[in-house]
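Complex shown without one protein chain; remaining protein chains in place.
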Amino acid sequence: MFNLRGMYAPIATPFENDEIAYDRLEENMNFWLNSKLSGFMVMGSNGEFVVMKPEEKKELIRAVCEMSKGKKPVIAGTACESTRDTIELTEFAAKVGADAAIMINPNYYKRALSDEVIKTYYIDVANASPIPVLLYNNPANTGINLSSKLVADLSYHPNIIGIKDAGGNIVQIAEIINNSDPNFVVHAGSANFLYPSYVLGAVGGTCALANILPDECAEIQELVDANKHNEARLLQLRLLEINHSVTARWGISGLKAAMEMLGLFGGIPRRPLLPLSDQDKKLLRDILEKAKKPA
Amino acid sequence: MFNLRGMYAPIATPFENDEIAYDRLEENMNFWLNSKLSGFMVMGSNGEFVVMKPEEKKELIRAVCEMSKGKKPVIAGTACESTRDTIELTEFAAKVGADAAIMINPNYYKRALSDEVIKTYYIDVANASPIPVLLYNNPANTGINLSSKLVADLSYHPNIIGIKDAGGNIVQIAEIINNSDPNFVVHAGSANFLYPSYVLGAVGGTCALANILPDECAEIQELVDANKHNEARLLQLRLLEINHSVTARWGISGLKAAMEMLGLFGGIPRRPLLPLSDQDKKLLRDILEKAKKPA
Amino acid sequence: MFNLRGMYAPIATPFENDEIAYDRLEENMNFWLNSKLSGFMVMGSNGEFVVMKPEEKKELIRAVCEMSKGKKPVIAGTACESTRDTIELTEFAAKVGADAAIMINPNYYKRALSDEVIKTYYIDVANASPIPVLLYNNPANTGINLSSKLVADLSYHPNIIGIKDAGGNIVQIAEIINNSDPNFVVHAGSANFLYPSYVLGAVGGTCALANILPDECAEIQELVDANKHNEARLLQLRLLEINHSVTARWGISGLKAAMEMLGLFGGIPRRPLLPLSDQDKKLLRDILEKAKKPA
Partner (left out) sequence: MFNLRGMYAPIATPFENDEIAYDRLEENMNFWLNSKLSGFMVMGSNGEFVVMKPEEKKELIRAVCEMSKGKKPVIAGTACESTRDTIELTEFAAKVGADAAIMINPNYYKRALSDEVIKTYYIDVANASPIPVLLYNNPANTGINLSSKLVADLSYHPNIIGIKDAGGNIVQIAEIINNSDPNFVVHAGSANFLYPSYVLGAVGGTCALANILPDECAEIQELVDANKHNEARLLQLRLLEINHSVTARWGISGLKAAMEMLGLFGGIPRRPLLPLSDQDKKLLRDILEKAKKPA
């Protein structure tokens, strides 16, 4: 099994003239490959997977696997609203070298998507997938929460190895750790609650913030491992405001603007998302400046 | 302008062996073409548009336009999460003869999808569309409500002609009627609130229930037009329970099972949605029996 | 049985120097007694019952019963968070002449307040009450919705005669009418949805707006009774904006400011509620001016 411990970046997809810019992606990948990141998640929410065509999704997964080959593992986001499309994309990801596949739950027919229906979805996909599968909980985007009971049930499937939980409910994270298969891996899905997740037993994170501050994100876990809890605490508190800006407040538009400011290629998101206004860019720049220096 | 008055069916997509069954569709279309329906909406929520591939979407829109040609108007659901895919599909729908296009708002990046972002999405699409555009509000599926203020603002765009509001907030429907362009058309998006919508000024409905009871759905408006309010009221109350079953309670699975029971082709939905259990089918059959007879 | 048909005013409680001003109340009562109102609700949400001491509640109920005696019926709001306090206050209300008692459901321990617990509360109170009991649903204030199933179940209790439903879910109102005891009375709890409620079978309203525009509120029902649906519709639409201002937008502070502007005694609410700012008062005055004239 590849290493799921540590910090993964759910990488942003660079667009130029509204098309995926593979040369820009390679520049970013080089930065990330030389960081403390443990691995990559391609085609997550921050990768704008919902605005990409099926062929684009495949090309992007293939490209990231090639760029990362032999260096760091790649987890491919393969969620489609239908089970069959998810399986097809998961099989493709396996073929081009992804180490694992991760999928957000289907979420359009909210009233019909009972625990039973979602469970069947994940079991169908996990049964068919040639590579290990991770769950992905993101109620702010999906409007559905994967309950700790549902996650614990699925954790015992032999091909389901972990979850990225972006919900931020720390009690739920504790319950998942309490009730799941001991080998089941929990990743905090946001830098907002990395440190409290680690102390409860999470073994990694997959955080938007790792696109721009991979080392700082990785260091929280290093500090916990070294039993330096006060330093971990201070680093966590320092990362809060900037992370709030690049996730809750300005989302992908904020993340991409921050990437530009920090020397990466960011570009702008695909519509309907709109780029940051000049005024918001100024606010963001101030936050980045402040966050870079320890208090 | 084609006639937007009256009852439209947001038609279910028939699958056999998990593929679109065009012969079955034609059987259903013949039933609907001989009913009191005013027109069709293809690729709505009940049409399972979120689990269809881009090519399937195009084929289905083309097929329904051909089957309905010269008989009843067709409104094509063309929403994609990205603006550019929505425009591409809208242009295709225009080319193959759709009378109008309707699109649910983008809904994955909920925190980023401010009124401003959603407004820009609809304006971008309406500007590019060769055919008139309708808004579609369905907060139970999207987790986002199109506010009456947003709808009223958009109603003055020359290429935005109406809304299907499935939210069921009757005060919001009244506000939209109060504040929108006088030519802007409001369709009730569910048979649950057809009659109260009509008395406030809605001029039509696009209701899942019209797949199976097109005439009954259309008759509520006929009764209102004839000033037979007590009969309209009684018909509305009679349709409530069955409609609850084929929408809120069992969703598309319930609708398709009901179609089978009433002599149409229903089939089963694509996964992740699961077909009705035998026990639920029995309950549904009882409800259908009861609903067919006036109290 | 007293007449539950028509428009009831959930009267505002006048405070001067933060104490109940009974002389001011009498002035207001004289205005309301000479209006088209059918009756009064004292100690509703708009009566600020939650910020009054037990003794004040009793005095106020007694005073309104005396002022209204022999002229119009009085429904007393007697809800307390505990069953026993509710029963005590209900018995008092009966003793001083209230025609019926109405109570919002207990709402603090939201997770514990299952349908079963709320049902037991209402049955306990209805069993003990010497006067008929009405339910009161106001999810915007309580965070709990009385489901149509719960209401229908309670409607068959011999001492539970009706509901004021302020939730505004028109489908739920239809379901209550559909499934409840035929003698069970439904009042629309806001002027926002009076007309659609009447056409579905509601027989009255208990609406904040009736404090300031009692005749206009009453006339919607007169128009429905006279089968003048288009005029009812236009009046409903005209009342929407002003009602929005004195309920959702500015609440009791807005209602009291509007009362002042229209020649009644309004005063200001008890803290923590704050009076309207001068700027908001100006906006409110403009809305009142506009609303008074038919479009």
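The chains carry the letters A, B and C, assigned in the order they are written, with residues numbered from 1 in each.
By definition in this document, contacts are C-beta pairs under 8 Å (C-beta built on N, C-alpha and C of every residue); 3 or more make two chains touch, one makes a residue touch a chain.
Note that the coordinates shown come from a computational prediction; the quantities given were computed from them, not determined experimentally.
A.B. asks: Would you mind listing the shown chains in contact with the chain that isn't displayed?
C.D. replies: Taking every chain of the complex into account, the missing one touches A, C.
A.B. asks: Tell me which residue among C:Gly77, C:Pro132, C:Gly167 or C:Gly251 touches the hidden chain in the full complex.
C.D. replies: Answering carefully, the residue with contact to the hidden chain is C:Gly251.
A.B. asks: From the listed residues C:Ser82, C:Asn127, C:Asn183 or C:Asn230, report the one that touches the chain absent from this view.
C.D. replies: Of the listed residues, the one touching the omitted chain is C:Ser82.
A.B. asks: Identify the residue among C:Thr120, C:Asn183 or C:Asn230 that touches the chain left out of the display.
C.D. replies: C:Thr120
A.B. asks: Tell me which stretches of chain C touch the chain missing from the display.
C.D. replies: 18, 45, 50-54, 80-85, 106, 108-113, 116-118, 120-121, 124, 140-143, 248, 250-253, 270-274
A.B. asks: Which positions on chain A touch the chain that was left off?
C.D. replies: Touching the missing chain: residues 168-171, 174-175, 177-178, 192-193, 195-196, 199-201, 227, 229, 232-233, 236-237, 240-241.
In this section, only the chains that are shown with their structure count from here on.
A.B. asks: How many angstrom between the C-alpha centroids of chain C and chain B?
C.D. replies: 36
A.B. asks: What are the residue numbers in chain A that touch two or more other chains?
C.D. replies: If we look for residues of chain A contacting two or more partner chains, we find none.
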